[in-house]
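A short worksheet on the structure shown next.
Removed: one protein chain of the complex. Kept in place: all other protein chains.
All chains are identified by letter, namely A and B, in their written order; residue positions are counted from 1 within each chain.
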Amino acid sequence: MSKKQKDKMNIEKINLWYNKSQALYDITMPITTNKVTAIIGPSGCGKSTLLRCLNRMNDIIPLCRVEGKILLDNKNIYEKKTDIVEVRKKVGMVFQKPNPFPKSIYENIAYGCRIAGIKNKNKLDKIVEKSLKEAFLWEEVKDRLKESAMGLSGGQQQRLCIARALAINPEIILMDEPCSALDPIATAKIEDLIRELIKNYTVVIVTHNMQQAARVSDYTAYMYLGKLIEFDKTKQIFENPKEESTENYITGRFG
Amino acid sequence: MLLSRNTKEIIIKNIFLVIAATSIFIILFIFYFLFSQGIPAFETLGGKLFSNEWSVAKGEFGLGAAIFGTLIVTGVAMLIAVPLGILSAIFLAELAPRKLRLILKPIIELLAGIPSIVYGFIGAVLLVPYLQPNFGMLSGYSYLAGSLILAIMALPIIISMSDDAIKAVPRNFKEASLAVGATKWQTIKKITLPSAISGISAAVVMGIGRAIGETMAVSLVLGNMMEIPAPPFDLFETTGTTLTALIVNQMGEATDIQTSVLFVAAVILFIVVAILSISSNILRERIEKKFKGA
Partner (left out) sequence: MNLEKIKDSLKKYSSLIFDKENLEIKKIICIFTFIFSSIIAIIGFFSLTNSFYIGDTSLRVILILLAISYIVIIYISIFEIKKRKKIYGILILTIIIFVAAYLLPLLPPNYELRDYEIDATIMKFIINSVFMVIIGVVGASLAMKPLYNYTSKSDEMSAYYVLVVSILLVIYPLIVIVSNIISNGIGGFSWEFLTQDVRKLGTQGGIFPALVGTLLLMIGTALVALPLGLGCAIYLQEYAKKGILTRIISICVDILQGTPSIVHGLFGFAFFVPIFGISVLSGILILGFLTLPIIIRSSEEALRSIPQNIREGAYAVGATKWQAIKTVVLPPAIPGIITGSVLGIGRAAGETAPIMFTAVYFFGAGIPESPFDPIQALPYHLLELTKLIGYKSVEQNAWATALLLLSIVLGMNAIAIIIREKFRVEF
């Protein structure tokens, strides 16, 4: 298998501006299939901005302009004719603060399926169960699927959001600091979950927690002030970084 | 005057207390006065106050026709204004590009600022003469004219408050829906609107309040007769009045008991608007509770 085929996504020379100020400079990096790629860096370095490019979430921000290519299975998602809705069905997203809908647990997960046109109750039941199991939440909520999702704890809500993203069968899952609002036990559960997920999915995770990146990811990208400073296998980055800036960040001299 | 700082503070606080108390007293006094002036009518006429018989000469003062007028004119106006208003609010909040919204929102506020006498004037010189020939009416003064004018007057408040309600839905929800592959319209339909429903209901309630309390605009386009049209839903007949138009028409020349009846009408309006006001507040508080989880 050639290197290109192994890459689920390829970011090629992405530049981004918020109104007149540039936030991303010439980012180029691959996202490898069935692996976890982590993006780390100090606050404001552009990690979340870059992540949101991968499913074109930045489109909803007014005055945001993007140049460059992002290839998903070798097709540029920033082409004019791209169907954004289809892209977002392939590239799911979990946000920093859990944001379940003010609906029941069942309906939260079924929402994406209904949007896609699936109405058959049996099908929906199966998908809901499968997604909740994949998110390690099934056992805890299987008896209260009709209750409001707002009654769950923070960690449960986040796993619900992951299940919701899984329900539409994406190929890639983007996670924007998914554990920053959670306690250590909930965090540990989600980290285990991530390692399970890559059996079937590709994961890109943004985190400001270096140890988390070291624990969870296979590849790591270090960003600083909108530029990609270094990208390599996680082991390399943390044991033997090539750039001085990377080393300074890893060893905690700043950030 | 050399006063200790503490004393000065206490004096100032009490000055404000007195001012506030005066304001509240004024409000309560108005409430009390209205009710007390209406009592004589209740004592003399009792239940006949709500009949359909109105004849000053005979001393019969049944408000039925005016109540009917208020209900029907407000009802039809809302039938027009509520769908139109909510749809326009969705446009303003979700669809309009920033620059367009910056132009449109003040325009809507402008509509809200037009004095009701101007609406009445326009109704009398533009709407009524339009209706008469085009619908073969005896004259354009009718419940139809009243409803149309009220609809235009209620629109700005419905649009403005509904727009606020839709904009208040946390961005979280919208983003989560988009991330799962929904289109913007699907998100609006399934997530944003249901979340904004309390605020939109509050907007509609305020719109109803505005329509019910409107005086000058309706009195200038109605037939102003105290009778219910036959058949009752005949919006084209040149007759009819509302509680507000009744008060304004008869205020100057009313006898004692008649004036008391007018106060009863005022109290009815007052109570209805009070209930609507309180409902609107309750609805708006429910919004805060709903989003607490997020």
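In this text, a contact is a pair of C-beta atoms (placed from the backbone, for glycine too) under 8 Å apart; a residue touches a chain by one contact, two chains touch by 3 or more.
Please read all numbers here as calculations on a predicted model, not as lab measurements.
Within the full complex, the residue among B:167, B:184 or B:286 touching the omitted chain is B:184.
Annotation: of B:88, B:147, B:177 or B:241, B:88 touches the absent chain (contact as defined above). Those residues of subunit A that touch the chain absent from the view are 85, 115. Touch with the hidden chain on the side of subunit B covers residues 5, 8-9, 12-13, 15-17, 19-20, 22-24, 26-28, 30-31, 33-34, 37, 83-85, 87-88, 90-92, 95-96, 104, 106-111, 113-122, 124-126, 130, 133-138, 142, 152, 155, 159, 182-186, 189, 209, 212-216, 220, 230-231, 234, 236-238, 244, 247-248, 251-252, 259, 262-263, 266, 269-270, 273-274, 276-278, 281.
Basically, only the chains that are shown with their structure count from here on.
Centroids built from CA atoms put subunit B at 49 Å from subunit A. Of all residues in subunit B, those touching subunit A in their complex are 98, 170, 172-183, 186, 190-191, 195, 290-294. Across the complex, subunit A meets subunit B through its residues 55, 57, 60, 62, 85-86, 88-89, 92-93, 95, 97, 99-102, 111-112, 115-116, 148, 150-151, 161, 164-165, 167-168.
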